[in-house]
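All protein chains but one are shown at their positions in the complex.
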Amino acid sequence: MSTVTLRVFRFKQGDAAPHYDTFTVTAGPRTTVLEALQAVRRDQDPSLILRHSCHHASCGTCGMRVNGHEVLACVTPLADLGPVVTVEPLQNAPLVADLVVDMHPFYATFTQAGMPLVRTSDNLAGSHPAPGIETLTRFENCLECGLCLSACPVVATDPLYLGPAAMAAAWRVVQEPRGADPAQALAWVDQEHGCWRCHLAFECSTVCPNDVQPGQAIAALRQRLVQGEPAPPRPRPAAAEPAPSPARAARRGLRAWFDPRGRDVGYWAFVLHRVTGLALVFYLVLHLWVLRLLARGPQAWDDFIALARSPLFLALDGVLLFGILFHGLNGLRVALVGLGRGAARHKALFWALMAVLVVALLVGVAALVAVVHGA
Amino acid sequence: MSAYHVVIIGGGATGAALAHDLTLRGVQVTLVERGEVTSGTTGRHHGLLHSGARYAVKDPESARECIQENTILRRIAPGSFELNDGLFVAITDEDLAYYDDFMEGCAATGIPTRTLSREEALRLEPNLNPDLKLAVQVPDGTMDAMRLPLRFLATAKHNGARILPFHRVTGLRFHGRTVVGVQGRDLVRNRDFTLDADLVVNAAGPWAEQIARMADVDVPVVPSPGVLVAVYGRWTNMVINRLHRAGDGDIVVPQRTLSVIGTSSWVVDDPDHLDVPEEHIRLMYEKGAEMIPALAHAPMRAAWAAARPLVGSRQAQSGRELSRTFKVFDHAEEGVEGFVTIVGGKATTARAMAEVTADLVVRKLGLDAPCRTREVVLLPHTAYYA
Partner (left out) sequence: MNRDAGKFWWLVQAFSGVALVLLLGMHFIAQHYVAQGGLRTYADVVAYLDSPWVLALETLFLVVVAVHAALGLRAVALDLGLARGQQRLVDGAVAGFALAVVFYGLWLFTRIGGG
């Protein structure tokens, strides 16, 4: 038995602002975060509320952020998490109170994917499933917990984005329609705020407690849309664009880009891609501005060249080279994976490209110094 | 819609089905639940749609309820079940000796059976213990412990019922000795609430006794926890039961890509204090592996306990001796009007429990409204959030 301090996010409707309460609990080797919170509610503060139901990661209700990571509290052992454990509600969903978020916006989008929710049967005794079907990760693995929406950097800022869970559901319809219309599902994701908004951060797949891999599903949808024969014109499914509802206020906005807690490498790739992209646009404008000197004739330009060979300029060139290399190499990954190539090994691909970046940066800077000093 | 207002305490399977039933009969319903709906016993059961075969020998009343409800639920909640059937497997000669009693019990309670040879059973389920003697196929199934009750709640809500999770009842309101409402704490806004009611139904499951005490009446409910263990891997497609008298660790329910092994049984005083004893986890592995050897090495996803709300004497030792049937109490018999308690039963029989309870409720209210829940097809669970 060890003693753990829980820092629990608290908020009730009508409160001016949320705060954190601290509770001390004891944890055995198997004690889960959910059991610890139940004990707090039973023994210390009966006003604490949270969602839970099945206690074995099957219902998906006890999603929350523990030390910044989206998890299902019922299968998260407390003992592994250090002496102080921070527990907060999911992000990008309207807060009800304490650790409870409102699932209405989740289902408003999720149900539009049109996926038949439960199979009538799973490989019935004596049945002979179609070749390949037994190897599918069934989407019904989705617990509808909403962890992926909480982790996604695009959901954080774009209230119209369909989001990973619903698009994984749409991909299930395409994979195995079971009476639903795959063309309808494809048409639904083929929109500005659908599969084309995803930036392949793969945070959804990282936090998914049941290996649904929504990121890979979105990449597969794109691949299908790019390769598939052009879909006949058809009416858009009603309400295909979710209204910018109260959910909008619940989203975190741009500050989500700069919150490091609990995030994996794909998230950083996304943020760095955005930051380097904006910086490169700024540089483009600057570059064109400097080139105006060319229009002024030889004297102005050759004066600038002298300045450009100063050490400060060279250092800035190094930064520029890094920005270009990162944006270019990660961009290659996003383009490739976004078309379904290498989605299964996106992380290995990322690190391989980063290795290329380091080599190219070193060679590039060395060559730059050599060229300038060789002059 | 009548002017009568009924408050249901408890958002488990029973309260959910009752809210649906009463709403269909034209009664205004408010359901209050101290936590999230299905956060008590309901959400934590092993996900078995009972055929009743498990109780066919020792508890025929419960068995009959199960097979009847099994048939009705398949009709009113299409898509909520895997129609994967169940097998009762005889591993030892002792199990085999139970076969005749078992078949007789199933026949007497109307549960269809099909006896499979060892070879037939192993062809259907290759992961079964190859030493098995024979197996009996019954119409068990797998359900989602949370999403079926959510369908009752969703349908009730869309027919006008008010569902209030995170509303903890702290007391009943009286006029003389007649219950006229409830009071408690709204935990979303952290303020007190009161609700007037023409009648209050206590559907708090293993917590029913705590609620009954608020009216100074007693209900004989025994919170009887059982440990369940979910392991990774879908080792069988069918629900596997041991062909013997219901005991510890004798059922394995496949759920999605997991297998849930259950259960043990003991009794406690407080359903909020549920341990998960290490030796019970070991027992589940051990007993489960007797039917499906691969379970012995299957990695564990979770182990948890759920408290059954059994009806019976508090002198009960393990809970195994108590029936799985249910009982409705009209507390007018103890001098408290306007207050009804429903306890016992199982998730599979929740609709039947609601029907019997609602029959009593409308009789007490003086309404003439027949039950319609056998026919009305339920909305999908997602409609609860729509």
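Order of writing sets the chain letters: A and B. Residues in each chain are counted from 1.
Note that in this section a contact is a pair of C-beta atoms (placed from the backbone, for glycine too) under 8 Å apart; a residue touches a chain by one contact, two chains touch by 3 or more.
As the structure is a prediction and not an experimental result, all values here were calculated from the model.
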Task: Can you pull out the displayed chains that the omitted chain is in contact with?
output: A
- prompt: Of the residues A:R30, A:R274 or A:K347, which one touches the chain left out of the display?
  reply: A:R274
- prompt: Of the residues listed, A:L286, A:L316 or A:V371, which one is in contact with the missing chain?
  reply: A:V371
- line: Had the left-out chain been drawn, it would touch chain A at residues 154, 157-160, 187, 190-197, 222, 225-226, 236, 244, 248, 251, 253-254, 274, 277-278, 280-281, 284, 288, 291-292, 294-295, 297-298, 301-302, 305, 308-309, 324, 328, 331-332, 334-335, 338-339, 367-368, 371-372, 374-375
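The rule is simple: only the chains that are shown with their structure count from here on.
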Field: Chain centre separation (chain A, chain B; CA means) in Å
entry: 38
- request: Show which residues of chain A lie in contact with chain B when the two form their complex.
  value: 12-14, 30, 32, 38, 42, 46-47, 49-59, 61, 74-75, 96-98, 100, 103-104, 106-108, 110-111, 116-126, 138, 140-141, 210
Parts of chain B lying in touch with chain A, wherever the complex brings them together: 35-36, 38-39, 42-44, 47, 78-85, 124-125, 144-147, 166, 168, 185, 187-191, 228, 230, 237-238, 254-258, 260, 272-273, 276, 278, 301-304, 306, 380-382, 385-386
